[in-house]
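The complex is shown incomplete by one protein chain, all other protein chains being positioned as in the whole.
Coming up: subunit A.
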């Protein structure tokens, strides 16, 4: 007759021992029971855990032979005591942040360049992630050694990568297959931009008044009008020719210049127009 277990195997099978939880003391060292990440062993965890969806008028299933408790990742190896012990051992490998760099401004002043890199960890057939080779280099233009012409030329060369609100240049490189190569390319780009913006080409000298970004006071029609008007007033009052430097050096002329520049560069506003009116009245000694 065929039986499920042959008689000799039934006699030789050992009796199941009581679970280890009955021999555990309350103040035992738990880190030695679960030193590393291990699956949930119901005979080694002395907690009366229940998990599972119960039947009608029932309770969740007990921990013995419970698949739900095996499926979910457990953190039994990371109790606070175990974490503190690990950190004690790891502290020797850490270094302290330099105390002199406690604020963002000091970091900005001594280390103006910021480099963003990303690492990705996930479970899958491959460890690699193609997004990990992207490198972003950010610099504030105020920390670079640029004069007026160089800064404007750099902004024109770079186009969309410059943000006017934060005065920051962002270079995002991902054309090379390795992160180190992308970083080297970003630094090379920055160097080339810096040096090219200091150069003045021959064709840049033929820049006309219409090409200028902002209104320039020198040799503008407003300046010529002012000189002509003030010159005539001076001529009728004093009877002699006045020098342009003397006319422009007065306080009222400087104020008028400020108001005109503001109107042309930043646009017209009620307050700005009122200030322009005051300046003109003071110039002509009318108010």
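Definition applied: contacts are C-beta pairs under 8 Å (C-beta built on N, C-alpha and C of every residue); 3 or more make two chains touch, one makes a residue touch a chain; residues count from 1.
The criterion applied here is as follows: contacts and distances are computed from a predicted model.
A.B. asks: Name the chain not shown, per its UniProt record: "Prolactin", "Dynactin subunit 4", "Proteasome subunit beta" or "Small ribosomal subunit protein uS10m"?
C.D. replies: "Small ribosomal subunit protein uS10m"
A.B. asks: Of the residues A:84, A:156 or A:277, I need the one that contacts the missing chain.
C.D. replies: Candidates A:84, A:156 or A:277; residue touching the omitted chain: A:84.
A.B. asks: If I consider the whole complex, including the chain that's not displayed, which of A:3, A:27 or A:92 touches that chain?
C.D. replies: A:92
A.B. asks: Sort through A:166, A:191 or A:265 and give me the one touching the missing partner chain.
C.D. replies: Of these options, the touching residue for the absent chain is A:191.
A.B. asks: Would you write out the residues of subunit A that touch the absent chain, in ascending order?
C.D. replies: 37, 72-73, 75, 77-78, 80, 83-84, 86-98, 101, 107, 110-123, 143-145, 150, 187, 190-191, 194-195, 198-199
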